[in-house]
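Of the protein chains in this complex, one is absent; all others appear in place.
In order of appearance the chains are A, B and C, and numbering begins at 1 in each one.
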Amino acid sequence: SANIVLISRAFRHQFIIPDFQGFTKHIEDFYWKCKPNTEGKVASYIPQLARMNPDYWGVSVCTIDGQRFSIGDVNIPFTLQSCSKPLTYAIALERLGAELVHQYVGQEPSGRNFNELVLDYNKKPHNPMINAGAILVCSLLKTLIKPEMTLAEKFDFTMNCFKKLAGGENLGFNNAVFLSEREAADRNYALGFYMREHKCYPDKTNLRECMDFYFQCCSMEANCDSMAVIAATLANGGICPITEEKVLKPDSVRDVLSLMHSCGMYDYSGQFAFKVGLPAKSGVAGGMLVVIPNVMGICTYSPPLDPLGNSCRGLQFCEELVNEFNFHRYDNLKHATNKKDP
Amino acid sequence: SANIVLISRAFRHQFIIPDFQGFTKHIEDFYWKCKPNTEGKVASYIPQLARMNPDYWGVSVCTIDGQRFSIGDVNIPFTLQSCSKPLTYAIALERLGAELVHQYVGQEPSGRNFNELVLDYNKKPHNPMINAGAILVCSLLKTLIKPEMTLAEKFDFTMNCFKKLAGGENLGFNNAVFLSEREAADRNYALGFYMREHKCYPDKTNLRECMDFYFQCCSMEANCDSMAVIAATLANGGICPITEEKVLKPDSVRDVLSLMHSCGMYDYSGQFAFKVGLPAKSGVAGGMLVVIPNVMGICTYSPPLDPLGNSCRGLQFCEELVNEFNFHRYDNLKHATNKKDP
Amino acid sequence: SANIVLISRAFRHQFIIPDFQGFTKHIEDFYWKCKPNTEGKVASYIPQLARMNPDYWGVSVCTIDGQRFSIGDVNIPFTLQSCSKPLTYAIALERLGAELVHQYVGQEPSGRNFNELVLDYNKKPHNPMINAGAILVCSLLKTLIKPEMTLAEKFDFTMNCFKKLAGGENLGFNNAVFLSEREAADRNYALGFYMREHKCYPDKTNLRECMDFYFQCCSMEANCDSMAVIAATLANGGICPITEEKVLKPDSVRDVLSLMHSCGMYDYSGQFAFKVGLPAKSGVAGGMLVVIPNVMGICTYSPPLDPLGNSCRGLQFCEELVNEFNFHRYDNLKHATNKKDP
Partner (left out) sequence: SANIVLISRAFRHQFIIPDFQGFTKHIEDFYWKCKPNTEGKVASYIPQLARMNPDYWGVSVCTIDGQRFSIGDVNIPFTLQSCSKPLTYAIALERLGAELVHQYVGQEPSGRNFNELVLDYNKKPHNPMINAGAILVCSLLKTLIKPEMTLAEKFDFTMNCFKKLAGGENLGFNNAVFLSEREAADRNYALGFYMREHKCYPDKTNLRECMDFYFQCCSMEANCDSMAVIAATLANGGICPITEEKVLKPDSVRDVLSLMHSCGMYDYSGQFAFKVGLPAKSGVAGGMLVVIPNVMGICTYSPPLDPLGNSCRGLQFCEELVNEFNFHRYDNLKHATNKKDP
């Protein structure tokens, strides 16, 4: 049925990127430009991540009308890690409403170099894109949405939501990563207990289960291809461009994109917003979701990370992209003649 | 000549807001909705500001194709105060290039509640929208652009740039405010000396002249009507929609808008980006520049301020605006059916 | 045998407080002056502490030559809580040497109001008198001294050391407090994990055992009478005035007293050093050790605490004491004629 949608659109000449083939040529160019970049180091705090092949490099694109393009290692499954944060936040917004969610977690950048001060001045985590905030969002999902579910059921429920965002494409779970993450998570346990001390969680939160749930969300696996569909669903106001299913409300998506814009790239977020100007979220396995609102979703995958935790090839790709196309949030659409409008 | 441009466009039915009259009806509605709002207090740190009439309330709109609408107290001149910060930053970018400017000043939000730590970890002010950064930008304008100019000449030069942004409309200077600001500026002098201690300024900077120049920029006067043209010039990639003069390069404008988005509303910036999602800059005299990129510029004017320093009526107006129209940066343009697309 | 020592000294007229009876009259006066003080609140974070009788009030004195005086509720056992911190630190110094111990923990006040930043700039806890530092000292005791000991054996070993400091007088253990502390210890677990993340512990540290050991030290019980002997042992350079056993080296005692002086009274430490000028350590059960070096040890016991966690009656007692006698560290001994030299 997705095919029929695509075909009918093609007949009506309504594609958001009219010359998709020409556009993918550019993507291919950027891909090859970034390939020789061997900067950065694979994450090494657990052996499963340390063993990742630093040469993996893939880029997938999915427009809001379902046109797709992929190049490179786009079928290698990788763990979502922090790329799961905007997704769990989206589910929380969708099910609980922004007002309730933001009684527990803030909406502001945490400020560079102040990661030691884990809570903001209202004694809430700064935002859902940092570990403290994502742990808290997990406690909301676990404790406030269908609390009668067991941990196993809540995991299934969440994975199902992620799958819908991905147009039904396959997601996996890496149990070895989960077990290692749980073992190596001194900082996260410190955050978890610190927030319990400050009564950040909703009543009846079971901290250990909530931490496990958080590590499980981080340990889900997807490949570049499917992640691009997830990014496209966010670009498309919550409607999956492949299945046309309305997975999220536009308001939830708006809030997710706002915080990906200001807080999605760890301590580089401020500079990324300045230079690239697109909502994005990176994870330590090397994945990176990039959303061009109302146009397309992109996923890049390459394990080597810079010192701040963002994929080196992924960052370079984004810079190439906005240098060529008028995708920066604040590019002028009329007068910036040196940039292409695909 | 501006008229001819407008008329020719009207003939070609090319206006960015096709039904401008219908749109202005909504603006009028918002205006009347905000009028009874008597929250906030007029700035009182100098007598000239303390005497401002708290009832003043005006809104002006100017689209990127030059259509204009104004309601309320739009002809009362007020001092630019912090609304001058994006403008001096724009001139610095235009004349010196982003690379040089950002060797001296950062691009990141300073982090809520940490205004005491006035410099970031590279010993630079966090961004040009806070006082420390704006003082530094003034030192760049004074010391690196035509250093042979006297202070009087540099003031004329700058006012001229501001005028061009405003389509040639009249700007004034409030000498009483200037003298009072200079007298009452303990914090700014502290910042000024602190930055000199940390060798933040370019060589040959004369601190006293540079502080005077900063206070002079803050003490320029304009009315709501002209300020809306300035905002529209920013919305239009640097080309004034009234005169069609290319005042700024699109790249300079992109950088200005990026930092207005993340840092323009004092400590409320993060929440404003989340809720309203538009680049804006407020000043303590009650003015507020709002930019809807590629669409229009807005200025609101109402002296009473909330505790963070933003105009109360101005803030309410912005919220009304994005509740009704799909102007939030991350509103979905296709599927958010509950919002109007003017 | 202790009696013989006392008697022989008495014959030689060598007592440090020549007119002990006159002196105890003053102590009695201070005791009655503080008794009506009903300020403060009993600690309530665990039920066992919340149930303590707020009327309990006792003072015990033991000079370095073994003269003793007690008044009030001096036989009620209470848990040591933070009063155990100087004792575990003393054992660590004694067995491992100051150099080794201070490779792991600092020697500085942590700075008022900055308890969020739990580690100093060398990534060590600031000093052994705060929770982070005391947990670390427990890891040294557990991991570096006779590591072959089981947790039970290490507990016995430590209690034995405490007993020697107390001249062999009885110490107890409150298992209900231990279990509750362990349950309610979100902040301490957060600190524990945070320090493990920063590799603060010696190799082979088992964090869970080390935390249990820390809670066990806090849950030991003693009464006011015995605690005064411990304080007197510290006043006497490490030689217990009752048994004449050399329990600690003078160098270890010097370091303990230095840090009790600068860091022993939580966030009030700086002011206490200024006003009272004596090494002291308070605990949340209401106990307070006060050392007058080369003269005597004092213990006060009264459960109601001020907002910073120090016993209200204990604080008042110390102020009465230094107002009357020249015990403040920087009282002049010759010319301050308005103060008594007992």
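Things to note:
Keep in mind that, in the parts below, contacts are C-beta pairs under 8 Å (C-beta built on N, C-alpha and C of every residue); 3 or more make two chains touch, one makes a residue touch a chain.
Fair warning: this is a prediction, and the values are worked out from it, not measured in the lab.
Considering the whole complex, the hidden chain is in touch with B, C. The chain not shown here is touched by just one of C:109, C:125, C:283 or C:342, and that residue is C:109. Between the chain not shown and the residues C:160, C:175 or C:258, the one that touches is C:258. From the set B:42, B:93, B:191 or B:217, the residue in touch with the chain omitted from the display is B:191, counting the whole complex. Not every partner is drawn; the one left out touches subunit C at residues 64, 106-114, 120-121, 236-239, 246, 250-251, 253-255, 257-259, 261-262, 270-271, 273-274, 277, 279, 293-294, 328-336. By the touch rule set out above, subunit B reaches the unshown chain at residues 116-117, 186-187, 189-194, 196-197.
Criterion: only the chains that are shown with their structure count from here on.
Compared with subunit B, the chain whose C-alpha mean position is the greatest distance off is C. If each chain is reduced to the centroid of its CA atoms, subunit A and subunit C end up 52 Å from each other. The centroid of the Cα atoms in subunit B and the matching centroid in subunit C are 59 Å apart. Annotation for subunit B: no residues touch 2 or more other chains.
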